[in-house]
Every structure is written in structure tokens, then in C-alpha cells.
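Taking it in order: structure first as C-alpha cells, then the write-up.
With one protein chain removed, the remaining protein chains of the complex are shown where they sit.
Our next item is chain A:
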Amino acid sequence: MPRVSVDVDGVTYEDEVEPRLLLVHYLRDRLGKVGTPIGCDTSNCGACTVLMDGLSVKSCSVLAVQADGHEITTIEGLGDGQNLHPLQRAFHEEHALQCGYCTPGMIMAALDLLRENADPSDDEIRDGLEGNLCRCTGYQNIVRAVRRAADGMRQAEEARS
């Protein structure tokens, strides 16, 4: 079996994996990183979205072997242990989640969206999150939360510079 070395949320793991093993199953079943859920099997819903080297990927559509040598960030790796990431805080403040099943993927996808566009319009947020489905919220508060986080993150960035 192929051997992989993957950095997940700051910890390096070395494992032998079946070539067909999906990254999301590697995370959940082998590493116990169950913060990333699975919502479908056709890469439509986005619930399993994580960052690979800073770019969002649907971890059901990436093989564990493809993650070899790469850095994975999941919802569990956001924030600094003490403080929530601004996106996490904004989702809470704006009531951007109900059942919360889509939330990890939604937050990770939003993080990538804000990396590309630090000041998105509502329409740009809606288009940017098109690959992540939510069944509870109707998206309105998710859009609000992403905008709120974007504002906060930009202001923090300006304060630093």
C-alpha cells in the first residue's frame, strides 16, 4: 500500500493507505478528525470542504494519496485554540447555522472565497459559495456572516499594516 505523509491541522501523519481511500475517509476514519462531515457522494454538497495548501477542496473528491506531502486544514484547525476564527464568530453572531452539518464546509469554502476576494459583494458571496449546499438557513444569514467576517478580517489586516 502507498505510504503518505500528510500535515493535518499542524500535525504530521504518516500512514499506509489503500490507493482508493478518499481523503475525507482518511481524515474521519483513520485520523479521527470527524469535524469534517460527509453530505453526499457526488461532490455536490461541499460539506466535506477542507483547505489543501490553503485552497479549498472537497475532501470526498481527493484521494488520500493525492494529499501526500500537502498541508490540510480542517474546521478543527481554525482559530488558535483559545479564540475563534473571525468566520466562526461571524457564523455564530449572524445565526448562519441551524443543524450545523454544512457549517464546517461552508466556513472553509468561505475562507477560500475571502482569500481570493477580501471585500465581496452579496452576489459574489452567493456565487462563491455555490458549491456548498445548506438545507436549513436559506443562505441569507450565511451571506451576512461572510460579509461580517470579511469586514472584520479587513479591518484587522489594516490595523496590522
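The rule is short, and it goes like this: contacts are C-beta pairs under 8 Å (C-beta built on N, C-alpha and C of every residue); 3 or more make two chains touch, one makes a residue touch a chain; residues count from 1.
Definition applied: contacts and distances are computed from a predicted model.
The listed choices are "Electron transfer flavoprotein subunit beta", "ABC transport system permease protein", "Xanthine dehydrogenase small subunit" or "Molybdopterin-dependent oxidoreductase"; the UniProt protein name belonging to the chain that is not shown reads "Molybdopterin-dependent oxidoreductase".
Among A:57, A:111 or A:142, the one in contact with the hidden chain is A:142. Of the listed residues A:76, A:112 or A:151, the one in contact with the hidden chain in the full complex is A:76. Chain A residues in contact with the hidden partner, per the touch definition given at the top, are 18, 20-21, 25, 28-29, 32-42, 44-45, 47, 74-76, 78-79, 84, 88, 91-93, 95, 97-104, 107, 122, 125-127, 129-143.
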